[in-house]
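Note that one protein chain of the assembly has been removed; the remaining protein chains are unaltered in position.
Let's turn to chain A:
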Amino acid sequence: MLDQARTRWHPIAAAHDLPLRHVFHGQLLGREFAVWRADDGYVNVWENRCLHRGVRLSIGINDGRELKCQYHGWRYSNRTAGCTYIPAHPADAPARTITNRTFPAVERYGLVWSATDEPQGEVPEVAGLAEGEFLGLRGIPVNAPADRVVARLRGYSFQPSGRIDGNDAEIAVEAAGDFSVALRAREGGAETLAVFFVQPVDSNRSVIRGVLNSDAEGAARLAVLRHHNERLSKLRDAIEQEAAQAPAPEPIAPQFERLPAELAEMPELTAHGRKAALRVQVARKWQAADGIAGFELKPLSGLLPTFQPGAHIDVHMPNGEIRQYSIANGPGESDRYVIGVKLERDSKGGSVCMHESVREGDVLAISEPRNNFPLRRDAVKTIFVAGGIGVTPLLAMAQALHHQELAHEFHYFTQGESQLAFRDRLDGLKGTLVPHLGLDPEATGAKLREILSVYKFGMHLYLCGPGPMLETARKIAAEAGWPEGAVHFEYFKNTNKIDDSSSFEVALARSCMTLKVPAGKTILEVMREAGIDMPSSCEQGACGTCLATVIEGEPDHQDVYLNDAERKSGTKIMTCVSRAKSARLVLDL
């Protein structure tokens, strides 16, 4: 019977077992769960085990948006259970595939229902029990197998709630199954339907979860609860005595599934090209500021992949253009991606299409989120400098730091108040937001000099905005003593004029392949033609997705992703725009 039980829905907790920011330790058929409700109401049922070193997640911390493991502080996102941050390696973005095992969750009759395996059908709906009009009884744990508990429950006797002081109720079994019994008690004109669901915790442990078909108020309610508590406790004692006579069945051995092979090793960059793997619907489109449209993108079905602050998606537009947009979400907001699109009249038409053609309800193709601009959370203080629409990735980062109460300042440069985008999210940052409005380039420089005047060891700076502003800010930071490793930046686009006149040879060390790159073609294009599936996104040297390691040869850098130290080291190259100064380049691919 327990084998069939695996694909059935069972109650695993009462709704009130999940108070604000608590993690409940549940168990079904020998499998432990960490059950927690996020601040947005979503109930998460996860395997009770951190993927890293097996520590129970039920002793972790529910911060309302993410669950943090107690052992090493790994953070897992609401809904997807994807890992968003690994503190031991603050400069790396965790591979999005590090995802905990999740189980379905449905709330009905004041209970949380789940299943250890893919459940067949829906959560049982009981005739005579109405949502919103029932009374849940205290869960009664019993040291006995579920079938024994169900058998004895058929003989449970109780008074209808309207005649709680009587002692002559007539009991009828209305329905009974392998894990439930419905009883109706009648006395005089009063009658009450009581449905008992028996949760098979383990082979020899169960919980009786009773629900009555009518609620009561005040003292009457208390009397009903007490009545059932006393009678069910007596029944429990009788069942346990009976069960103690029989040999106890072996506990169900917990199963620990093997990880996918790629998670057994330190995660590497995923190898896929510019693919639109996801379909999303525009759930909401609104004016986020003057000239900036906000979009909320929701999945057509299932869950969206986990994102980290700093991540971007490629949006494949109806007019064939592909554009990158940073995700502005805060931590744990995993049911949608929020992006901001600035209208650029004189560009190739991507933003015009988003502003004028895309409407609420439209379906868009997007890539999975990719993070080439990861946020460290080990800074003693983090300074954000956003210019215009460059606010989006930094907003996601600042919301994460704000939620974790890590020190930061958020400097936001725009032409005027009406250009401040995502006001609701900015308001959430409270005191850390410092808007700088209407400054000309000279005044902007002066303000940046002031903001960046003090560097202390352990501080980090994140910049995103128009190219000239980033150049100025990076220069000022360098002059003020900020080391390059503490200055992180993301350009919207590469405004360098790309010189693709050179021709050279590229050797791919791991693929044992030598390719000729002629003038007019990029390394990336030549590799694609040869069947090498290299991930890429913006394909103009700004986003960092197509990064490769150089083993030999001198790169001719033409991107805006690498910083000066990385360029000088000669060990990295953006394959979408950069080329070779030497006749031959050997890449670790």
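By definition in this document, a residue touches a chain if its C-beta (ideal position, glycine included) is under 8 Å from a C-beta of that chain, and two chains touch if they have at least 3 such contacts; residues count from 1.
One rule holds for everything that comes next: contacts and distances are computed from a predicted model.
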{"item": "Protein that the absent chain corresponds to, by UniProt name, given \"Serine hydrolase\", \"(2Fe-2S)-binding protein\", \"PQQ-dependent catabolism-associated beta-propeller protein\" or \"D,D-dipeptide ABC transporter permease\"", "value": "\"(2Fe-2S)-binding protein\""}
{"item": "Option from A:130, A:220, A:248 or A:380 whose C-beta touches the chain left out", "value": "A:380"}
{"item": "Chain not shown: contacting residue from A:88, A:238 or A:363", "value": "A:88"}
{"item": "Hidden-chain contact residue, picked from the options A:18, A:98 or A:386", "value": "A:98"}
{"item": "Candidate in contact with the missing chain, chosen from A:238, A:259, A:277 or A:583", "value": "A:259"}
{"item": "Residue numbers in chain A that touch the chain omitted from display", "value": "32, 48-49, 51-56, 59, 70-73, 86-91, 98, 254, 256, 258-261, 263-266, 377-380, 406, 458"}
